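Quick one: this structure, given as structure tokens, is what I'll be asking you about.
Removed: one protein chain of the complex. Kept in place: all other protein chains.
Letters A and B name the chains as they come in the text, with residue numbers starting at 1 for each one.
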Amino acid sequence: MNPDSVFNTLDISHYIYLSSVLFCIGLFGVLTRRNAIVLLMCIELMLNAVNLLFVAFSSYMGDSAGQLFVFFIMVVAAAEAAVGLAIIVMIYRNTRSTDVGLFDKLKG
Amino acid sequence: MLLTILGLPPAFLLLSFITILCALYVVTNTNPVYSVLALILAFFSISAHYVLLNAQFLAVVNLIVYAGAIMVLFLFVLMLLNLNKESEPIVKMGWHIGAAVTAGLLLVTLAAALHRSSEQIMRNPAEDIGLVKNLGKVLFTDYLVPFELSGILFLAAMVGAVLLGKKQTNNKENNNYSETSSQ
Partner (left out) sequence: MGMLFIILLSPLIGFLFSGIIGKYLPEKITGWISSLSILVSFVLSLQVFQGLSDTNGGPAFEAIGFTFLSVGDIFVDFAIQADRLTSLMMLVITGIGFLIHLYSISYMHGDKGFYKFFAYLNLFVFNMLVLVMGSNFLMLFFGWEGVGLCSYLLIGFWYRNAEYGKAARKAFIMNRIGDLGLLVGLFLVISSCKSLNYSDVFAAAKSGGLSTEMVTAICISFFIGAMGKSAQIPLYTWLPDAMAGPTPVSALIHAATMVTAGVYLVVRCNVLFEMAPAAQQLILWIGLSTSILAALIGLKQNDIKKVLAYSTVSQLGLMFIALGVGAYSAAMFHLITHAFFKALLFLGSGSVIHGMGGEQDIRKMGGLKSYMPVTYYTFLIGTLAISGMPLFSGFFSKDEILATVFTQQPIVWFLAVVSALITGVYMFRVFLVTFMGSFRGTETQKQHLHESPALITVPLIILAILSLVGGLLNLPELFTHDHAQWLKHWLSPVLGNAQDDLHHPSHSTEWMLMGLAVSVFIAAFLYTRNKYISHASVPEEDAEMTGAAKWSAHKFFVDELYDKVFVRSSESLGSTMNKADSGIFAGLMGWVSSGISYMSGLFSKVQNGRIQYYLLYMVIGVILMLVINIFI
């Protein structure tokens, strides 16, 4: 591919800012959205922001550990999405709604 | 000699723009299907970022796994539950503001914490770090145990998801065993 690394012209701080922005957008979505499925999607967005940062550092430092960690994050994200969606389906079956604001039985 | 706009390569600028725009669309749109589609687009742009960063393999894996499998799963569930625009409940304005303020604060904090870190990191860009061969070599030697454990994790997730997704049998039949066993 392109023998010139993008880091010839780019500083890692830009990727840091990009990743932080994505993370915080995802965070805003998690705090705001009431639909459980969209909530999970915003979590995926946060995870991806972190993935981006990992890959950026891996490329910047020449260490492949960063990219391998992204693998494992993806593994976990996939498993979590599967189980999470199964749970949401079950909740929907019992309560006919996916509004997380209504699931407050653990209130003290 | 390379073209730079605002001191940044145009590719980076364009991709970042798309990513952020799609992310905003995901969190603000009331229709969940549109949110899913925007997220898929965001994944595409992130994969492009990966390519830009010399992580080709990961770019493809991202597309296949994330955009291809997980998002499809989300869409399936959305279709199954038949959710659309009207079923999204209304959130109070104060809550929006509070969440935005908090997220903004976190952003500022993170940026402030990390913005000088480029001086402390050893800069060593390598070309072929994202190739499958190199990744595989490290994965199967240094990180073998986590690799195997992730297999077990998948197994557990599969079993769990299947069990959770089973249709419930009638509860009344199951409760009879308390009486029958005492006779």
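Here is the rule we go by: a residue touches a chain if its C-beta (ideal position, glycine included) is under 8 Å from a C-beta of that chain, and two chains touch if they have at least 3 such contacts.
From a predicted model like this one, the values you see are computed outputs, not experimental measurements.
Participant: Specify the residue from the set B:I64, B:A113, B:V132 or B:L155 that touches the hidden chain.
Facilitator: Considering all chains, including the one not shown, the answer is B:A113.
Participant: Determine and list the chain B residues touching the chain excluded from the picture.
Facilitator: The missing chain touches chain B at positions 98-99, 102-103, 105-106, 109-110, 112-113.
Participant: Hey, which chain A residues sit against the chain that's not shown?
Facilitator: Looking at chain A, the ones touching the missing chain are residues 27, 30-32, 34, 100-101, 103-108.
In this text, only the chains that are shown with their structure count from here on.
Participant: Along chain B, where are the residues that touch chain A in the complex?
Facilitator: 2, 4, 7-9, 11-12, 16, 19-20, 23-24, 26-27, 32, 35-36, 39, 42-43, 46, 49-58, 61-62, 65-66, 69-70, 73-74, 77-78, 80-81, 83, 87-89, 91, 95-96, 99-100, 102-104, 106-107, 110-111, 114-115, 117-118, 121-127, 129-130, 134-135, 138-139, 142-143, 146, 150, 153-154, 156-158, 160-161, 164-165, 168
Participant: Within their complex, state which residues of chain A touch chain B.
Facilitator: 1-14, 16-18, 20-29, 31-35, 37-38, 40-42, 44-45, 48, 51-52, 55-65, 67-68, 70-72, 74-83, 85-90, 92-93, 98-99, 101
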